[in-house]
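Of the protein chains in this complex, all but one are displayed in their positions.
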């Protein structure tokens, strides 16, 4: 059940006669990645036009806003933001006047050394408008003596540590950058135009391409800087320091050889084969840190993330869960909607029938007024309704994607028992969550992660399940055919792939 | 896939310290029955307080509106309305000053002779505020010489022909009435109060009870008039004319014997056993006309309607469909969300794996702005995204609840084929829809019902399926264990259980 | 200073290609007559289109609303309403389906026997939607056996007692009616059209004509029924009972001779000469009861009401006030804005200089948030700011249009004294208000009218003025050149020109 706040989603369009509207649709499709604010900046006659606001994409933008967002290039952003003062200034894309022209910036991820950079920049007289980590890059660029934005990026981006899938729009370029460890996804596609030819589109997830009829071409590679201008597409590797997990705020200043050959973008490349076509020269990377939680929970099930179907990944985790922790029971029921794919996998592997034992009310999600008097477990009941005629007297295996604080699981199980279930076997299609994320996911503090504080047996007793099992870490990786060198699973195993610059001392918030 | 406009939902609360808020929640849970407008009328110190508006329940009511709706009794209504002029006046509950006091009225169903009654009443000087069928009853009551509302209802309700599940709130009573054939559901429950004791609640569907922690007691019976006042609960049968399918606008005037004993409402009665506990004296009914479409599509799957679990009914129809029209294939995929229960049943019966081959975007449903240029099948794509990694190269059985015009099915199949399916076998978990509904469901005209115009083979060719099969009428009834004397299936078999007063000549709109 | 709630304003347009927009503008110009709600009904292809809402005209109507109000005829209404339940249903124009067609009704005034008529009608089964007096007429029309609306009006309007300037729009006519005593103004004009020809316009005040470039033609006469249809204009006198001040709810049923010749509407008629051109045959009236308060306070100063300039009337009252109650002083200052014309007259007559000693803040009028701590006289100060550099050490004559409760005057005088005035002589340009109005003005109850309870000397002491004088009743009438047989001055002299049907016993609220 959704209890993680999503991070962010980005979208960009280039040489598209409907760049603004395509970006709107691209954000709409990625709404699950950020529901607190949305913004679009378009490029029209060398100037930036923008509209941003708090709320869902469909609420922030009206027809007239989209009419206003003229031009054939645009970038957009959806965001989950921590509430706070002056949050208006934090809505992305961020905008500034630089290099004698406008620059807009959309970021998915988290820069772990931003507080260090902010302190340095403020000492040098920089004024920060917002409180987000992304603004650092704008100031680094502003201070750079060159007027060539690609050179600036090449020399300043290595100062950023952590997770960043970035889109920049200038007066003549759309730039996409992915951090060297590739924490967050970033994909490239093309959209066939009515009059022939294609436009370029970039997104966090492939589901954005599906909506607008675009084709997936390939991932933006970890450590790649990719840009589009009037001459077409270009790509380089960024020279990050070799020891990626070590602390260093000094930038690598030696220029990158410009001989990098841009990847061939072939329209006919299919989704399954395109992902591996690019190896950026100069960055023979042996280790990446793709976020495994994109597969566990974040990404939309119909997206293809890091080259894998999210739906199939979840089903495979459910299958593996059944192998690891099978139990005698009458049926498998998912906690909707996030537990559904894993439950299908569990059912297929175990042979137990799959049942919608809990119905979700899909009208929830906007303002909702509570009753004055307490109705027990009302907060869960407004979203989920267990069906007594299905589960009465039955032994049920309940599948959820993850278990964070345990309080929601406790309430769900109480409702299931009230509906008459004889036994409740709770199965989590991911390992115990024992650490916060510092790479762009809004997790609770360590002290609020129940698995960081209690044993599985204690948790089982707390949620009042007849049995409780998690998926093993190795089982999770095996399900998606991955090695630990490829994925970041720090929230499960505590192995953070970068220095944390003291963030772990204060605990994430 | 949802292509039927829902009809209406009603809710009432009596002797409940939070009557207004409970009604709000009851409407919220029944939002699927009407999304165009919502209204609540509460009873406070002998006066009616109200708030009504266009839109979803969560949008129409704010905290301050609910604070305004004081009192320990209330009724509410959600509605799908045909768009039109002055629709504000059609939002229910309707309100009027009658019998030296206020009367509010909420109606689910359709009165088929309302045009006849309206003409008569207008001739007598009645002023109609709105264009809906419900207002007739208010005028019939207003003209009645008695000041006793139960007597008035007893003598005027028989003039109404068609489908009506009604709630009335006066200055001292909450009245629930169901037409003699029982087209639409209407259920009674009790809600345990914090300080002890229970309040009474009435709703269209039991899912409203689940949300507020109320217990289902029994159905309001076809032909029953049930009311709550300071002395508790009361019930009578209404003397409708004996030949229910014949035309007659003359009211039955002979008084009903008052010796009807009210049904015992026992809190301990369970959902499964309570439904049949009441037989209203004076109405030994052998025939009813419960709407089978409530089971096929309308009601929420977690509701219990006409004594049956909707989810189980749909699963059973899916099973029966597999028995009748099995086909060799690789997987079963539902058209989400309405096809899911039937697909689970089909999968269980056929042994074919159940897969979420089509993902639904749940952020849809509010304002959405179209792209300027055409994106092929955009209207379907914004809601549904077939997953090529799941269905590529596969023979898929696609399950939908019903097929109305065929155009949406055509688009879905096109998307599935584009996603790479090798064969598409379309299966409809209900019979061919050949006639419009005149009993409260907003169906297309007969001329727009593809099954009324074309053969199944023609339809198969139109939607471009490799095979197309419907559930048989007998199979549908068998799945829910019902006889034709119990259910109205007129939209499938053309056997309308009442006179239609010429409505069938103009076709439904 | 504005402390009377205004009553209502009406506007109608016929054969005007922009009927909806002209009505919008006509209401806008008459906004001072009602600021709580506004509505317009237009006639398009035999059907009524409408939009109504709470608030100011500029807020209720958007561009798209006006686009919706198609057609070449329309009527509109602005209204001050007593707050209450279900007020939505009271927003005028009221609408109903009658005579096989739509009827819309806009009313300025008050029907004093409406509670009597309502009781009778309810007994006969009529359902009232709202709580206003106007709805009675719709029910009287609905019950009338004829299908000819003019005949219906002819025979039902005489049942109405009190004040009514009415506009009705049917599917083929615009009807204007004024009660036999002519309490409220109602004027006819023509608007030159771009392509040549004129359209007809009807309004409460001539200021509405000025805005849209229309010419005043004449008043609708007391007791006249005037209508426009495809054949042009028509007029009749209505046969009211001879003894107008007597109670009678029986309608006069003998038909009116149809030989009434319609008045010639000549475009060249000028404002000053047109008013007296009509004498409706059959109604040789010797007595009218025009509301003198329209001149004292209600009407806009730039309107021409009952044949007189409102601004000149007020100036003349100010002059008369100086004659009656001159005092030695240094300057005359108005309470803005309503006291300005009388102060100009007073200054001219007395020779004392006119000074803006109190400045009004014109941004007031919408939502305004109070300080938490008390600021003395804040409520007045937010609107009015006395200027100490103007009045310090001076003897000032302060002119206000009327004095109702005395509390506002008390606060104004306190502020003037704080600003340093040496003497404050308060002069009221109307007589003491001693009785409530039952003819369409929302006055306080008698118990709250200070002049009904206390002597002038007591009031002077209460408001802390050095002297206080009112205009005499005879002086007021003399100033506007009128006799008591022509005007209703009941709020000053207690001589109510109709029976009150018990309203005076309960006191107005």
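Letters A, B and C mark the chains as written, and numbering starts fresh at 1 in each.
The rule is short, and it goes like this: contacts are C-beta pairs under 8 Å (C-beta built on N, C-alpha and C of every residue); 3 or more make two chains touch, one makes a residue touch a chain.
Model, not experiment: these values are computed from the prediction.
Peer 1: Using the touch definition from the header, name the shown chains in contact with the chain that isn't displayed.
Peer 2: Across all of the complex, the chain we cannot see touches A, C.
Peer 1: Considering the complete complex, identify which of C:388, C:434 or C:454 is in touch with the unshown chain.
Peer 2: C:388
Peer 1: If I consider the whole complex, including the chain that's not displayed, which of A:129, A:407 or A:434 touches that chain?
Peer 2: Among A:129, A:407 or A:434, only A:129 touches the chain that is not shown.
Peer 1: Who touches the missing chain here, C:47, C:146 or C:361?
Peer 2: Candidates C:47, C:146 or C:361; residue touching the omitted chain: C:361.
Peer 1: I need the residue numbers on chain A that touch the omitted chain, in ascending order.
Peer 2: 47-50, 85-86, 88-89, 95-98, 122, 124-129, 138-139, 142-144
Peer 1: In the complete complex, which positions of chain C touch the hidden chain?
Peer 2: 17-18, 21-22, 24-25, 28-29, 31-32, 56-59, 61-63, 66, 194, 207, 210-213, 271-272, 300-302, 304, 309, 311-312, 337, 340-341, 344, 347-348, 353-356, 359, 361-363, 366-369, 371-376, 381-382, 385, 387-390
Quick note on the criterion: only the chains that are shown with their structure count from here on.
Peer 1: Please categorise the chain-chain contact pattern as a line, ring, star, complete graph or other.
Peer 2: Topology of touching chains reads as a line.
Peer 1: So, what's the distance in Å between the C-alpha centres of chain B and chain A?
Peer 2: About 40 Å, centre to centre.
Peer 1: State, to the nearest whole Å, the distance from the C-alpha centre of chain B to the C-alpha centre of chain C.
Peer 2: 50
Peer 1: Would you mind pulling out the distance in Å between where the CA atoms of chain A average out and where those of chain C do?
Peer 2: 64
Peer 1: Can you pull out the residues of chain A that are in contact with at least two other chains?
Peer 2: Expected reply: no residues.
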